[in-house]
Every structure is written in structure tokens, then in C-alpha cells.
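Just passing along the structure, written as C-alpha cells.
For subunit A:
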Amino acid sequence: MSEENAKPEKAPDKEKEVKKKEEPQVPKYTGYDYDCFLAPQELLKAVTKLDHADFFLEDVSCVDMQEGFQVVYHFDRFSQPGRVVLRVMISRENPEIPSIYDIFPGAAWHERECFDFFGVRFTGHPNLIPLLLDPEHQGPPPLLKEETALKDLNQLYPDRVHTPVSPDSEEFVKEINNCSNQKSRNQS
Partner candidate 1 sequence: MNLDLRLDTSGDFYARKFQPTKREDTLILNMGPQHPSTHGVLRIILEIDGEYILRAEPVLGYIHRMHEKMAEVMSYPQYLPNPARTDYLHGLAWNWAHVAAVERLMGLEVPERAEYIRVITCELNRITSHLLWWGAYLLDLGAFTPIMYAFDDRERIQDILQRITGSRLTYCYYRFGGVSNDIDDRFIEETRKQCSRMKPRFKMFKDLVTDNFILRKRVEEIGEIPADTCRKYGATGPVLRGSGVPYDVRRAEPYSVYDRFDFNIPSYDTCDAMGRYLVRMDEMQESIKIIEQALDTLPEGDYIMPKAPKKPKPPAGDVYFALEGARGKIGFHLVSDGDKSPYRLKLRAPGFSNLSLFSEVSEGVLIADAVSILGSLDLVIP
Partner candidate 2 sequence: MIVKSLRETMLGMWSLLVGMKVTAVNFKSTQITVHYPREVVHSLEGYRGHIELVPSDEDPYKPKCIACNNCVRICPSACISLTAIKPKKKAAEKTEAPDSADEVKTKGKKEAPAKKAKPELESFVCDYNYCCLCGLCVQSCPTGALRYSSNVYLAGFTRQEFVLDLLSRLQNQAQKKEQ
């Protein structure tokens, strides 16, 4: 993008150079059409709303960082494609989060996978047993990072807003209803 465009006109120097370094920080299209942070207790409410808006669950994953675990839920829609990502921060000491199994049964395995690899406990999950790991696996979950390797939110997502939104707010409802990848592609 920017680098390519900048090449033909070689004249502008310092200003452009600063820009060059900064601009790739924001990819043209990150693959997300709506990106929000949620408080753990409001997750179920938000997911129910997504269910009513006809979204399907792509996957549940988890990122280990300084502030704790970030559980990431990706949703997409068949009829009007657009990716919604919900991010929930939970603490490292007590990694508990409500399971969305009742709303999306397909989450069962994704949640078990997170439980395997990070030790996140999903409360209300009917069958939280190891899925991919050996049930006799000893030692810490494999994807946990060393203390020293952990990064914090600002290092990993420099350009995002980290304040949780409420799923009841109008903004959330509006965003998920209008979310479509066509729109965000054209914007950028």
C-alpha cells in the first residue's frame, strides 16, 4: 500500500519517511469488520445478540498476555458477510469465563481446545475434558508463555480501543446489524 505508492514520487523525503514507518502499522483491511472488548459477565448477552443476528461461530482462541488471557471469539455471517470479533480479558490467576455452549454448541470443542492449551476454565461447559492433549498430560498447558516473554495490550494492539463496550448499548447493536466486509473494504 503506502510503500508502493510512495515509490514513484521520490521527492518527498523526511515527512514521507516518517509516514512510511507509521503507516504499515494499520493494515488496509485487518479482516475484522467490528472489533470490540467485552466484560466477561456480558459475554453471554453479546453472543445471544449475535446468534439472533444470524452469525455463526468461526473459532474461539486465546492470547496469553501481561494483563491476563484474552479470549477471542470470531463470528461471521452467511447472508451478509462481515467478521465480528469479541475480546474478553480474564485474569491469569483465576481464568474463568462463561461457556457459550448453550448458544453455539459448536463452541464446545473450541473451548476444550482453549482449556487444553491455556487452562482457561469455561464455566457451564458440559464436558470440559482434554480434547487434543493427552489426558495424562503433566505440567503447564503448552501455549502459556514465560513471564518474560509476555507483552501487554498496548504492545500487541497499538491502534485499538481497549475499553469494554456494553452489548446493550446502541452502538453494539447497530454495528453488528450493519457489519459487512464490503463496507469496511471500501472505506479503507
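The candidates came about this way: all candidates are chains of the complex that A comes from, given by their letters.
Following the convention adopted for this analysis, contacts are C-beta pairs under 8 Å (C-beta built on N, C-alpha and C of every residue); 3 or more make two chains touch, one makes a residue touch a chain; residues count from 1.
Keep in mind that what you see is a predicted model, and the values were worked out from it rather than measured.
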Candidate from this complex that touches subunit A, chosen among 1 or 2:
1
Could you list, by residue number, the parts of subunit A that touch candidate 1 in their complex?
1-4, 23-32, 54, 56-59, 61, 63-64, 72, 74, 76, 78, 81, 83, 85, 104-106, 108-110, 117, 127, 129-136, 142-143, 145, 151, 155-159, 181
